[in-house]
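We show some of the complex, not the whole, and keep each chain where it was.
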Amino acid sequence: MTIALNFPLTPKSEIPHYSPQGNECALFESAWTRQLPVLLKGPTGCGKTRFVQHMAAKLGLPVSTVSCHDDLTAADLTGRYLLKGGETVWVDGPLTRAVRNGGICYLDEIVEARKDVAVVLHPLTDDRRILPLERTGEILEAQPAFMVVVSYNPGYQNLMKALKPSTRQRFVSIEFDFLPRDKEITTVAIESGLSEAKVAPLVDLARRLRILKGQDIEEGVSTRLLIYCATLIEAGMPVADAVRAAIVEPLTDEPDVKAALLEVAKAMFA
Amino acid sequence: MTIALNFPLTPKSEIPHYSPQGNECALFESAWTRQLPVLLKGPTGCGKTRFVQHMAAKLGLPVSTVSCHDDLTAADLTGRYLLKGGETVWVDGPLTRAVRNGGICYLDEIVEARKDVAVVLHPLTDDRRILPLERTGEILEAQPAFMVVVSYNPGYQNLMKALKPSTRQRFVSIEFDFLPRDKEITTVAIESGLSEAKVAPLVDLARRLRILKGQDIEEGVSTRLLIYCATLIEAGMPVADAVRAAIVEPLTDEPDVKAALLEVAKAMFA
Amino acid sequence: MTIALNFPLTPKSEIPHYSPQGNECALFESAWTRQLPVLLKGPTGCGKTRFVQHMAAKLGLPVSTVSCHDDLTAADLTGRYLLKGGETVWVDGPLTRAVRNGGICYLDEIVEARKDVAVVLHPLTDDRRILPLERTGEILEAQPAFMVVVSYNPGYQNLMKALKPSTRQRFVSIEFDFLPRDKEITTVAIESGLSEAKVAPLVDLARRLRILKGQDIEEGVSTRLLIYCATLIEAGMPVADAVRAAIVEPLTDEPDVKAALLEVAKAMFA
């Protein structure tokens, strides 16, 4: 990798822990060296954001994360004019700052954003790598060290909010899933401080409940919830209370489903 | 609990009365010590807001309550630019103030807010605990003493307004229900000044009517309405008039249902 | 009643005429003395607004009436920043003025307002009695002499525009209906100047037509329309012309229904 960087490298010692599932680190690095944009797909709480932070630190890149939502517009990314001292002054948005200075601009859950957000990425994600700022009349050429990463959760089958093919086909895509059993146990133990022996049945419970996704529950238990649960146990809460508060209640409001999930948990911890 | 606080503690003597239903105080305190965000679920008027005020006072934390609604946006929480003396000046919103200074930011009925509100909480409710302010270009790290608490009422089955799993799975969740009979009698008596003997049949009436929820009436009688009713009786209104004005009329507009509820009340006070 | 008032009392002699239907005056006064908010339910033109004016004058309270509509927002009630001399200056809305100075803030047909209006009332209608002004960062405690009164017409069965239980259960509720025959005759005679003998058949006609509500006509004849009709007769219009212009035409546009109503009227005045 020989791209010149115009920003200080993050010291390697600060790289956040990340436990790879497959070839995603190599893929990301190849995409980075060849200036290809990347799309991360996967369920909530499986580690996509952490992966971006990990790779950014490893590659010595600053990362600017934008959580997308229904009201996020292109101007929130590119910038806007503000009144200062009676003058309108242009203020760059996070995408424009990354285009000018290099680094990763990470758009989390991009399908949630307004349609113009996907479109503003188009000229940045083909061989032009430019960002036209219509409001200022500028056409910015992206720094060599600029990279676009986006993510979304294909589990939500929302017809109104799919990525259009003309957008999707601009990204190298990496699919994520929950960690394999052993890696998930290790990760939860590290993050919560609870012993692996005590974490193991929590992970096994999560794996049983994930099978129910799409039937009784909308989404599987995330690794994040397992860490919450283990953290509460480590803080002294009874296991049953922690499982209810950090796993069952966040998954459902239906009394029947809730009772069934608690039954499964009780059986496993009996 | 060893978190350093940069704001004065509320004197313990001012802690609002709260009668616990189960382990919710211990759970909340564990979540607080481990910096986990909390979601409160439960019907209207069952004491969620009072619980937050109680715990905040007990933990010596200031609390900033935001009642969410259809038009509440992320900018209402994070802040916005205002014109002052010809300059645009940034003014922090309640969430940003809590992130900077510590304390609880309590978003009541979060599902009522616009979608960007849930998303603005995401980086504050994982291990990053940051609040990126795109408009100012700042990335704030939350004070150790900062805590997010949200609530919603799962009784409203509104498909358009559910919390997305990617949001739900960021919170330790506590379910609330109405108080058990004895505790509810005590609470209503304390708040209204009416004797427990006179409060008891009101609570019994409420408990009978709550069974009808989802059939003839949309929501059960809240403890708040019982306090209103007892207050009117204590102020000298006849019981029948107070029951009609503070229990029956607030529950329904349907003449048939109203007549049926009054019949139940009449039978109980006969 | 010992609440200190910080505004001059209205001289009792100016109290607008109001003819009570039942215990509504006592109920309202009890709610006032115990600082409970009040909800008035009832059909259009039955005297809800007049009742509020009457009680306000009787209790010596100023009243600020806001007619709610589809575009009314919380900011219209609480206040907003306006540009003055190059500065943005905060200007209180009618709710904020009442919270600061005391008096009744009356929101007429509250279900017509935008959703944030109901929510802005929540912290003012529980034991907190506060009004947080997010825009200015203030948290106002309501004057002891502050009272919220809202009204709506349950006759409109609009699913999109119902009061949520979490709002409804914050109010002592009083139901209104049209006046009983004798009182309505007296009221119409007083307001129009027409003799009671000539008013009586008009009231009888209205009572017959009110039975048709929900079948051929959307809403019953209001007392206000009877006053209009009597006023036109007193001004010299033939009875048939006045009945058509002030009763039949305001009720319906359907030629068949119109003919039927005129037939009923003709029979009664024959």
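In this document, chain identifiers A, B and C correspond to the written order of the chains, with residue numbering beginning at 1 in each.
By definition in this document, contacts are C-beta pairs under 8 Å (C-beta built on N, C-alpha and C of every residue); 3 or more make two chains touch, one makes a residue touch a chain.
Everything numeric here is computed off the predicted structure, so don't read it as measured data.
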Complete-assembly copy number [criterion: all chains share one sequence; 3 shown]: 6
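Everything that follows uses one rule, which is that only the chains that are shown with their structure count from here on.
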Touch-based graph of the chains, sorted into line, ring, star, complete or other: line
Interface residue identity across copies subunit B, subunit C - same or different by half: different
For subunit B paired with subunit C, centre-to-centre distance based on mean C-alpha positions, whole Å: 30
Where subunit B touches two or more other chains at once, by residue number: 83, 86
Residues of subunit B that touch subunit A when the two form their complex: 23, 26-27, 30-31, 33-34, 36, 39, 41, 73-74, 81, 83, 86-88, 114-116, 118-120, 122-123, 126-127, 132, 134-135, 137, 154, 164-166, 168-175
Subunit C partner contacts - residues on subunit B that touch it in the complex: 44-45, 49, 65-72, 76, 82-86, 91, 93-94, 97, 108-109, 112, 153, 156, 191, 218-219, 221-222, 224-225, 228, 231-232, 235-237, 241, 245-246, 249-251, 253
